[in-house]
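Pasting a structure here, questions to come.
A single protein chain has been omitted; all remaining protein chains appear in their positions.
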Amino acid sequence: MTINVTIFNEFLHERKIEAVREIYPDGIHMALAAALGQTDDINVQTATLQQPEHGLTEAVLAQTDVLLWWGHMAHDQVADEIVDRVQERVLKGMGLIVLHSGHFSKIFKRLMGTSCGIIWREAGEKERLWVVDPTHPIAQGIDRFIEIPQVEMYGEFFDIPEPDELIFISWFEGGEVFRSGATWRRGQGRVFYFRPGHETYPIYYQKDVLQVLRNAVYWAAFRGNTAVTGILNAPNMKEPLEEIK
Amino acid sequence: MTINVTIFNEFLHERKIEAVREIYPDGIHMALAAALGQTDDINVQTATLQQPEHGLTEAVLAQTDVLLWWGHMAHDQVADEIVDRVQERVLKGMGLIVLHSGHFSKIFKRLMGTSCGIIWREAGEKERLWVVDPTHPIAQGIDRFIEIPQVEMYGEFFDIPEPDELIFISWFEGGEVFRSGATWRRGQGRVFYFRPGHETYPIYYQKDVLQVLRNAVYWAAFRGNTAVTGILNAPNMKEPLEEIK
Amino acid sequence: MTINVTIFNEFLHERKIEAVREIYPDGIHMALAAALGQTDDINVQTATLQQPEHGLTEAVLAQTDVLLWWGHMAHDQVADEIVDRVQERVLKGMGLIVLHSGHFSKIFKRLMGTSCGIIWREAGEKERLWVVDPTHPIAQGIDRFIEIPQVEMYGEFFDIPEPDELIFISWFEGGEVFRSGATWRRGQGRVFYFRPGHETYPIYYQKDVLQVLRNAVYWAAFRGNTAVTGILNAPNMKEPLEEIK
Partner (left out) sequence: MTINVTIFNEFLHERKIEAVREIYPDGIHMALAAALGQTDDINVQTATLQQPEHGLTEAVLAQTDVLLWWGHMAHDQVADEIVDRVQERVLKGMGLIVLHSGHFSKIFKRLMGTSCGIIWREAGEKERLWVVDPTHPIAQGIDRFIEIPQVEMYGEFFDIPEPDELIFISWFEGGEVFRSGATWRRGQGRVFYFRPGHETYPIYYQKDVLQVLRNAVYWAAFRGNTAVTGILNAPNMKEPLEEIK
C-alpha cells in the first residue's frame, strides 16, 4: 500500500538567506522529499506557505496519510482556518510529524494545548539523541544514539503535555537535555515531534536522521479502528439500554 | 494556606427549566459552593456567563488557585478571549476541574487538542465509578466504587488524549463504560475531568461525589516548581555553553 | 517474514473436566493454534506443562518470536527456572501474550512486580470490551466493542502497574468494569494482557476475539532497536568522556 506524504514548508529562510540557500537550494521541503521519496511505497508531494490555502486544500489533506510540518519565522502567517482543517484531519486519522522549530507552530500548539516553550541557544554545539524506547518502530535501525556535530540547542523545560511515548532524549555539549523524539495520540491520528533540523546546518542530509523520519512516516501512516471514527460527532445512543432492559 | 476556588457556571438550565430549578434553586454553582466552602482552608467564589467577562477577569483569575467549570448548552457563548485567558492561567499554574458536560467546553477542548466527543443517552440509568488508581489523592476516602442511582450515560470512545492518570472508570446499566475521572498536566497546571453531574439529577448533593471534588480541589491547587515558570517565554540561553567551553 | 509463535497451555482442565473437553477436545492450545496458524506468515507450535521443561527449552524460546500463555489451576507447578528463562527472553525481545487466568501466572506477576489480583464471579453473564485506543494496531478491524454472551467476570481493582497502553475496557452485566486489554514494555519485549477466554465457554472460537489475538501476535513480534540489546549487561563506558575532554 502506498503512503501519501505531504511536506509543508514555510519556505522563507531558504529564499531570504544565502547561507541557508547553499545548504537547501530548493528548500528544506525538496531535500526531505528527495530523501523520503526514494522508496516505492512512499509517494511525496509538497506544500508551501505561499501557495493558495498554503497548499493544504481539503482535497490535498483528504488524500494525505502523513503530513510533515516545517515552520520557523512565519508561524503567525499560517491562516487559522487551515490550522482548523489540519487539526480536524489529524483527529480523523492523518499522521503528523512536526520538525524542529515547528514546536512553536499553530498546529502543534493547537494539538498539545500548551505553550510548547523551550530554552535555546545558537552556538553550533554537538548533540546526541539517545534511544530510550528501544521497542518503538521509530527507533528501529538506529544505533544507541544519533550524533549531530553542529546544532542549535533546545533545552528543558519543554512545555509539552506528558508524551504518550518518549523515544529520544537529547544531550547538548553546553549542558542541557531535551525530549527530542516524542509521540502523542490525538483522536485517530498519530503525532510525532522530532527536534533535529535547523536551517543553517545540513542535518536533513544525515543518514540516521532521515532513517528516523522514514520510520516515523510508516508509523504515523497507520490507520486505526475505523468503527470508532464513525461516532466522533457525539451521537445519542438509545438502543443498548432498551435491549438490556 | 487558604485555597481560592472559583466556580464557573453558565447558569442557564437552572433559570429556564423548572425541573432543574427544583434541584438546584440557586444554580449548580451555589450548590457546589455550599459544599466545597464548608472547610476553613477553602475560600469559594462564583462566576457566571452573564457577568462582564463571564466573571473571569484578569484580577479574579490571578487570585484563583482552582477553577471549576460547568457548562452545557452555551459553550459557544463563552468569549474566545476569556478562553485564551483561562488557558494561559492554567499553563502558569492554576488548577482546573471540568465537570460533566464541560467535556465539550471551549477551554477543555483547547487544553486537550481533541474533539472531546462521546456517545450519550438520557435514560435515568444506574452508574458505578470504579477506582482504578487507589494511590491517587483524588480517590482517597472513597469506597471501591461510587454508585449513582440515576444518570445520563456517557460512553466510549471518549476522544481525549491519553490521560496522565486514570482514576475512575464508569459502568452503566445500559452496557457502556467511560473514563470518568482522569488527569492531565498542562504547563504548570493540573487538570481533572470528572463525569458525574447532570443538571436533572441531584448528583451534586451525593456525599462521595462531593468528596471527590473536595479531594480534587486540594490536588489541583498544588503549586509546582516556580523556577520553571520563569522560562516559559522561550529565552535564549547563552551562558551555559560559554561556561563549559 | 515468518513469525514463530509458541502457545503454552497447562492443559489440565481439558483432560480432567468433561464439560471443558467438549468445548476444547484437543486442548485450548490446539484451538488457538488452529486459529492463529491459518495465515502463511505465522508458524505455530505448542508447549504444555507436562512436557520436559514444560516444552519451553532454551532452543524453543530462542526461536520463538511471540509466546502465548494459558494457565489457571497449576500456576505453582511451573518451575521457577523456566519462569527465569522466559523473563530473560522477553527482556531480550520476545513478545508475550498473557490470556485470561494467566493474570495469576508466575511469569506475568514476575514481569509486572505486583500481585495481579482481581475480583471475580462465575455467573455466565454478558461482557462487552470497549475500544478506548482506536489508533492501536491491536484494535484494528474490530467494531466499537466486542460482545461475548457468557463469561466469567473479572473486576477492578486489577492490581497491575499502570499500563503503557490501555486498549480495551470491559463492561459486565453484573456491574463491574475491567482493564481487559493492556500493554507494557519490558526491556526489549512487548507484553499484552487479554482477558477473554474462560475454559468453560467457547470464547476462543469467536471471530473478533481471534482477530485481536492475531493483531496482538503481529504487534508483539516487532523487533526493536538491536543496538540497545547489546548493552543490557551494564558495561563500563570509558570512551565518550575521554573523547570530549
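Going in written order, the chains are labelled A, B and C, and every chain counts its residues from 1.
Convention: a contact is a pair of C-beta atoms (placed from the backbone, for glycine too) under 8 Å apart; a residue touches a chain by one contact, two chains touch by 3 or more.
Bear in mind that the values here come from a model prediction, so they are computed numbers and not experimental data.
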Please pick, from B:G37, B:G124, B:P202 or B:G224, the residue that touches the omitted chain in the full complex.
B:G224
Absent-chain interface residues of chain A come out as 128, 130-134, 144, 155-158, 162, 165-166, 169-172, 175-177, 179
Given the full complex, what residues of chain C touch the hidden partner chain?
87, 91, 104, 110-115, 117-123, 125, 153, 155, 157, 159, 161-162, 164, 172-176, 184-187, 228, 231-238, 240-241, 243-245
Which parts of chain B face the unshown chain closely enough to count as touching?
93, 131, 133-137, 139-144, 164-165, 173, 185, 188-190, 222-225, 227-229, 231, 244
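Just so it is clear, only the chains that are shown with their structure count from here on.
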For chain B versus chain C, which are copies of one sequence, does the interface use mostly the same residue numbers on each side, meaning over half shared, or is it different?
same
Return the distance between the CA-based centres of chain A and chain C, expressed in whole Å.
33
Intercentroid distance (Cα basis), chain C paired with chain B, Å
37
Among the residues of chain C, which are close enough to touch at least two other chains?
131, 133-134, 144
